[in-house]
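The complex is shown incomplete by one protein chain, all other protein chains being positioned as in the whole.
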C-alpha cells in the first residue's frame, strides 16, 4: 500500500514499531470520565467501563486512548468516546481544552500512582457528560453507571486498572462529589 | 406579612435597604457567557444580551445576577439563565463549580477594568452552552448570537456595559477563540 | 466618629448588624490551603490551623475569612494569611484568580457537606504555597504541617470544622496528592 503525506493513520506503524516507540517517547492520551448529571449540572452517576483484559481477568477503566498524528484533542475525545460508548452516547465534549488534571502513567511501577507497563502516557483528563444511550463496544463488556459512593467502594476500586482509581477520585473531587 | 426563618426571599429587603447594603458589602454574583458549540465542543457563536438601560440608552451584557441567601450557585445559574434567555434555552450548567475566572466589579470607576456604580460585585464566571431556543425576557430586547470576530468588533465592544468586554474576551481566550 | 464615602471599614457594622446580615445575604469568603512544596513544585506538607473555639473545644481550619467592601480578592488573601500565619509567612498569592473550586457553606446542616451555623458563605478556594516562617496569631494555637497521609487520618479529619475536610481533600486531589 502506498503512503502519502496525508496518510495520517496508525497503519504507518506496525504493531511492533508502535510497541517499540512506546518505550522511547511519551504518548499523548486523553482520559475521560463519563458522567450523568441533573438539570442543574450536579453529578448523579459516573460511568466505568468493564473490560476483558489480555490476561483473561476483568478490569475497570475510564475512557482512554491516544491522540493520533494530526488529530485534534476534540476529535480524539469524540473518537474514543464513540469507540467505547457507541455512536448514540451524545457526549458533551468540553467547550474549553483546560483539563481538570494531567495524568502521568509510567511504565515502571512505583514511580507514580499511575502505571502502564506498555508505555509512558501523558493523559489530558476531562469530565464528559453524556446524554444519550451508551452501548459499549469492542473489548468493553459493560458500562456501569455508579453513584459516587458506589464508585469508590473497595471492590470497585480494586478492579480499576493502571491506578485509574486516582484519576476517578480526582475527577469526583473536582466535581465536589468525593464521598467522605 | 409575617417572616419566618425559612423565608429566604428578596422581600426581606426593601429596594432602599438593598441599595444601601450594596454600598457596604460585596455581593456574590454569577456571570455566564452563553455559547453555541458544534458537535465536537468547538465554539461557534457567543450570545450577548441587548438591554434597554435606565438612562434610556441600549447596552450589551452577559447573563448576570446575584446569588440569593441560601441559594446554590447552580440554582442561581439556572434562575438567571431562565430570566434572561427564557425557559426553553436548555442550558448545560457546568458540571464543576471551578469558574474560568472571577470578575471583580467596583463602584469606583478606574480602580479596575470592571465597574458597577451600584455596588462591589464579585462574580463567578462560567461558560454556558445552550442547546434550545432562547427568548429574551424582561428588560432584554434581544439576544444576538455573534461569531467571535463579530463579538470583539469595536462597535459591539463599545456597547458592552460595566467593562464586561473584558470578561467576554477572557471567556473567548479561555475557549481558545480570541480573534487575532 | 464621622463616616465618609471612603470609609470602607467593618466599623460600618456593629456586631449585631453583621450577625443579622449574615442571615440575609451570602457572604463572599476566601479559603486558602497553605502548603509547603519542593523545588519542582510537588506537595510536601499541608498546613492546618488549630484553633480554640467558642465552645471551649479545639478545632482545625483552613485559612478563611470574608472579603470586605471595596477589597480585592488578592488583598483579602494577603490580609487573612497575615492574620492567620503572621507577617513572615511569605505566601505566594496565586497569579490567576481562577480558584480550584468554590466552597458553599450553608447555615442549615445537612443541605451540603459544608456548613456554618452563622451564615451562608461562598468561598473562593486557593492553594497557597508559603516559603517563610509561620507564627499563628490571634485565636490560632498552632499551625501544623502535615503530610497528605497525616492530613486525612481519621483523628485529624474529625477535628476539622465546618466540613472543611472536604475542601482539604478537594485541594489534595487537585494537587494530585490525595492518599489512597
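We just call them A, B and C in the order they show up, numbering each chain from 1.
As a working rule, contacts are C-beta pairs under 8 Å (C-beta built on N, C-alpha and C of every residue); 3 or more make two chains touch, one makes a residue touch a chain.
The model shown is predicted, which means the values in this text are computed figures rather than measured ones.
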{"item": "Among C:78, C:111 or C:156, residue touching the chain not depicted", "value": "C:78"}
{"item": "Residue of A:88, A:102 or A:141 touching the missing chain in the full complex", "value": "A:102"}
{"item": "Residue ranges of subunit B at the interface with the undisplayed chain", "value": "101, 113, 165-166, 169-170, 172-174, 176, 178, 180"}
{"item": "Residue ranges of subunit C at the interface with the undisplayed chain", "value": "35, 37, 39-43, 72, 74-75, 77-78, 92-98, 100, 127, 129, 174-176"}
{"item": "Positions on subunit A where the hidden chain makes contact", "value": "12-13, 21, 23-28, 67-73, 96-102, 104, 106-108, 112, 120, 122, 124"}
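Operating definition for what follows: only the chains that are shown with their structure count from here on.
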{"item": "Fraction-based call for subunit C against subunit A, same above half, different below", "value": "same"}
{"item": "Subunit B and subunit C: spacing of chain centres that average the CA atoms, whole Å", "value": "27"}
{"item": "Rounded Å distance between subunit A and subunit B, as computed from the means of their C-alpha atoms", "value": "34"}
{"item": "Chain centre separation in whole Å, for subunit C relative to subunit A (CA means)", "value": "34"}
{"item": "Sequence positions of subunit C contacting 2 or more other chains", "value": "101"}
